[in-house]
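The other protein chains are all here in position, but one chain of the complex has been omitted.
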Amino acid sequence: MSNTTGSIADFNEFRTRMNESIFAAGNLTINRFFALDGRTYEAGALGVKTKEMLGLVSSMVLRCDDCITYHVIRCHEEGVTPEEFYEIFAVGLVVGGSIVIPHLRRAVARLEELEAAKGSA
Amino acid sequence: MSNTTGSIADFNEFRTRMNESIFAAGNLTINRFFALDGRTYEAGALGVKTKEMLGLVSSMVLRCDDCITYHVIRCHEEGVTPEEFYEIFAVGLVVGGSIVIPHLRRAVARLEELEAAKGSA
Amino acid sequence: MSNTTGSIADFNEFRTRMNESIFAAGNLTINRFFALDGRTYEAGALGVKTKEMLGLVSSMVLRCDDCITYHVIRCHEEGVTPEEFYEIFAVGLVVGGSIVIPHLRRAVARLEELEAAKGSA
Amino acid sequence: MSNTTGSIADFNEFRTRMNESIFAAGNLTINRFFALDGRTYEAGALGVKTKEMLGLVSSMVLRCDDCITYHVIRCHEEGVTPEEFYEIFAVGLVVGGSIVIPHLRRAVARLEELEAAKGSA
Amino acid sequence: MSNTTGSIADFNEFRTRMNESIFAAGNLTINRFFALDGRTYEAGALGVKTKEMLGLVSSMVLRCDDCITYHVIRCHEEGVTPEEFYEIFAVGLVVGGSIVIPHLRRAVARLEELEAAKGSA
Partner (left out) sequence: MSNTTGSIADFNEFRTRMNESIFAAGNLTINRFFALDGRTYEAGALGVKTKEMLGLVSSMVLRCDDCITYHVIRCHEEGVTPEEFYEIFAVGLVVGGSIVIPHLRRAVARLEELEAAKGSA
């Protein structure tokens, strides 16, 4: 994702379309991995919100913009507040270092996009 | 950390001794970073337990055994249960892949070491 | 590479142009590295197809989109079938974890681009 | 794994023991991941030997000593020859850079350990 | 950053705008990290030029395009010559491997952009 990347709608469209291609290819290992990935964030001893926060910070320190976008969206849906988002970002930044900063900027841009959409709804 | 690594007591002794050497060297940037690192996990909008869980999952996906040991100890102190530990491990494993497994094994060994110490106290 | 990246033709044009700039700069270490990189995938005890598959899975787990694009093209030229591609992707996904998924989506998009070009030839 | 690490027997003992602890903990996501990990290297469009070579090169560029040890053992069982091992190592070294060298040294030590065991059998 | 990324002016505009959003959010850990990041490259026992070269090579081996762009700009301001740039790139390439090459291409494109701007000034 560059600075001038597409919208969250673009992200979702590409994600959905390619997931369908991958699923249709019928590789059993890959399809089971995708199912397992979904299960991982379901409620258990830890709640969904906590698990999504764990997914977000993991995505930040591994510096994967698409993964960050996905978990920012999910955390937002689970009611993570802006103050909480910034505390997750702070852990990611201190653990991962200044190399995380470009991804932090794009995460904040995503968060602003989500807040703007909520405000205009 | 190899499979046949030292105990948590060894880990803590080396950590404390080297932190003192680093602090004594008087590099202002490094000393401020260490102070900032400590602050990052203090209670804020998110509680200490949640922040330590974020630190643990970050350490797993980045595959840093010493960091995992540190956060396993801190999570254990904050009352993270075995079931919760394994759910954090599950997120780290699915996000980071099978490359995380050797670190998962050592994390579990640390957890068993802590549980054994508690049982014998 | 973002979701809305350029075509394989764009990729090749930029790659060729910058390789020429790099070569012209005359840094001996860099130029020898490029030569060595080319040699690495030549037939030896292992065939070219196997070596390109090794290059592809390495690029996936290291999450480098341009490297993936390059090795998808080369594997395709060496006759790797769609079923084989997906088995390489499966190893990359399980070893590298869900963090690989965005790169998997883009790899599949590249593969579809190559298959479409073949179909229309 | 340090330079003066334990033997392959030590590696296998720790690996088996901790896998049993992990399995006994009963986390469904983790247990399914382990099952999926095993499936990934079964014969399909690509043979087992090829898949194990893909696992080995992935482990090298991600610089995971335990994963390298595991796949060196498995490749050796599948009949990968010393010349083939070195060509896999060459791809891993050129893709991953000099940072891979310490892991290459330990991979070669593992290979020598396996060859010595075969010679003395 | 894709092959067809924006200009340095675009990079700077996005960087400045998002840094302002981040600062305004008022997270103390993050704001202190940003201040510390700035301090790190100030003259000390090592000069600013040397420190910026350290920042550049670190960004290359960690494969962060935005970080590379930032340090290429700063090194250029500090008088790093094209020959010196290529020697930094050579260290980054040999340490980090062929996976660094796509980032090297984009670093060279940035350097050409800066040289062209200087020539036209």
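Order of writing sets the chain letters: A, B, C, D and E. Residues in each chain are counted from 1.
In this section, a contact is a pair of C-beta atoms (placed from the backbone, for glycine too) under 8 Å apart; a residue touches a chain by one contact, two chains touch by 3 or more.
Every value quoted in this text rests on a predicted model; they were computed, and no experiment measured them.
Visitor: Given the contact rule set out at the top, which of the displayed chains would the hidden chain touch in the full complex?
Guide: Even though it is not drawn, that chain still touches A, B, C, D, E.
Visitor: Out of B:10, B:42 or B:77, which is the one that touches the chain we can't see?
Guide: Only one listed residue reaches the unshown chain, and that is B:10.
Visitor: Among D:8, D:28, D:48 or D:108, which one is in touch with the chain left out?
Guide: Missing-chain contact among the listed residues: D:108.
Visitor: Based on the whole complex, identify which of D:36, D:73 or D:94 touches the chain you can't see.
Guide: Reading the full complex, the residue touching the unseen chain is D:94.
Visitor: Among the options A:18, A:72 or A:100, which residue touches the chain absent from this view?
Guide: Of the candidates A:18, A:72 or A:100, A:100 is in touch with the missing chain.
Visitor: So that we can see where the missing chain sits, which residues of subunit B does it touch?
Guide: 1-2, 5-6, 10-11, 14-15, 18-19, 21-22, 25, 27, 29-30, 33-34, 37, 58-59, 62, 64-67
Visitor: What residue numbers in subunit E mark contact with the hidden partner chain?
Guide: Residues touching the hidden chain, for subunit E, are 36-37, 40-41, 44-46, 50-51, 53-55, 57-59, 61-62, 67, 81, 83-84, 86-88, 90-92, 94-96.
Visitor: For subunit A, which residues reach the chain that was dropped from this view?
Guide: Contact residues on subunit A toward the absent chain are 61, 93-100.
Following the convention adopted for this analysis, only the chains that are shown with their structure count from here on.
Visitor: Quick check: how many Å separate the C-alpha centres of subunit A and subunit B?
Guide: 24
Visitor: Can you pull out the residues of subunit B that are in contact with at least two other chains?
Guide: 36, 40, 61, 83, 86-87, 90, 93-96, 98-99
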